[in-house]
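What you see is the complex with one protein chain gone and the rest in place.
The block that comes next holds chain A.
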Amino acid sequence: MSNFIGLIRNENMKIYRRMGNLIMIVLLIGFIGLTGILTKTDKTKPVSDNWKQELKAENASMQKEIKKEPMMKSHYERNIAINEYRVTHDIKPMDAKSQWSFIGESPDAIQFILIFTIIVAGGMVASEFSWGTIKLLLIRPVSRSTILASKYVSTLLYALLLIVITFVFSWLWGGILFGFELGPETHLSYADGKVIEENMIGHMWKEYGFASILLLMMATFAFMMSTIFRNSSLAIGFSIFLSMSGTVAVQLLSKYDWVKYVLFANVDLKQYFDGTPFIKGMTLNFSLAVLAVYFVLFVALSWLVFKKRDVAA
C-alpha cells in the first residue's frame, strides 16, 4: 500500500510540476472570479417585497406562452408549478446577488473542469510514450496494472481537486462580494408533476454529484483513449468533441428507441429528480446500469491493452 501511495505521489509530481496543468487551475479561478464580478455589477434588482404578485404575473404570461409554443410545455409547466408552490408556501425566491445563489451557480464551472480533466487524462499514458519515459517506468518491480491504477487514481484526484477549488473559491468569493450570509435556504425541484422541497446544502451536493458523472465518464474515456492510442492529441480532441456534441446528438436522435443505450442519454441523472426522463420508460436504475457497463468497458479496455502491449516506442 505504501508502494501505491508512492506511485500516486509520483504521478502527482508529474501533473503539478508542469506549468500547463497549473495554468488550468488559474483559469478556473479566473472564470469564477469573473462570473462573480459580472453578477455584482449586473443591474438586476433584488427580489422585491411584493414578489408574490410578480410570480403570479409571470405565471399568467407563461400560461399564454404554452399555447404558442407547445414544444416548451414541460419547461413552462415546471416553472409554473414551482412559482405556485412558492406563493402558497411562502418561500421567497433567492436573491441573485447572494452568496448562496453564487455558490448555486458554481456547478457550471464543472464544464471547465471537464475539459481540464480530459486534458490531463488524455496525456496520462500517451505522454509517457511520447517522452520515451515509459521504457524507464515499466522496468521497475511494480506490475503494469498497479502503475495504470496509480495513473487513473491521480487523474481522478486532479478532477476532485478542481471541484474542491471551485466550491471553496465560490464560497469565499461569493462571501466577499455579497456578504457571508448562508441562511437556511430552500431549493425547489420538480419531478413527476410534484414540487419537492430540499435543503440548499443537500441540493448543492446533488448538483455537484450529477455534474460529476459526465466528468467521471469522460475522464475515464479520455484515459482509455490515451492508453489505447498512445496519442494525447487524439485522446484529448476526441474526448472533448464527444463531450460537447454527445448530448446534442442524442437529443436529435431521441425519436429512436435505441438511443437510450447511448452513454450521453444516461449521463444526466438529474432527469429523474428534477425534470422528465429523456426517453419514456427510462428509469434511474436503467441509467445506472448503462453507465456501469460503459465504465467497466472503458476501464477493462485500458487495462487489457496496457498490460499486454509490447513497449517498442
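Throughout what follows, a contact is a pair of C-beta atoms (placed from the backbone, for glycine too) under 8 Å apart; a residue touches a chain by one contact, two chains touch by 3 or more; residues count from 1.
Basically, contacts and distances are computed from a predicted model.
Chosen from "ABC-2 type transport system ATP-binding protein", "3-methyl-2-oxobutanoate dehydrogenase (2-methylpropanoyl-transferring)", "Hydantoinase B/oxoprolinase family protein" or "3-oxoadipate--succinyl-CoA transferase subunit B", the protein name that UniProt gives for the omitted chain reads "ABC-2 type transport system ATP-binding protein". Of the candidate positions A:Arg17, A:Lys45 or A:Lys194, contact with the hidden chain is made by A:Arg17. Touch with the hidden chain on the side of chain A covers residues 3, 6-7, 9-10, 13-14, 17-19, 131-133, 135-143, 308, 310-312.
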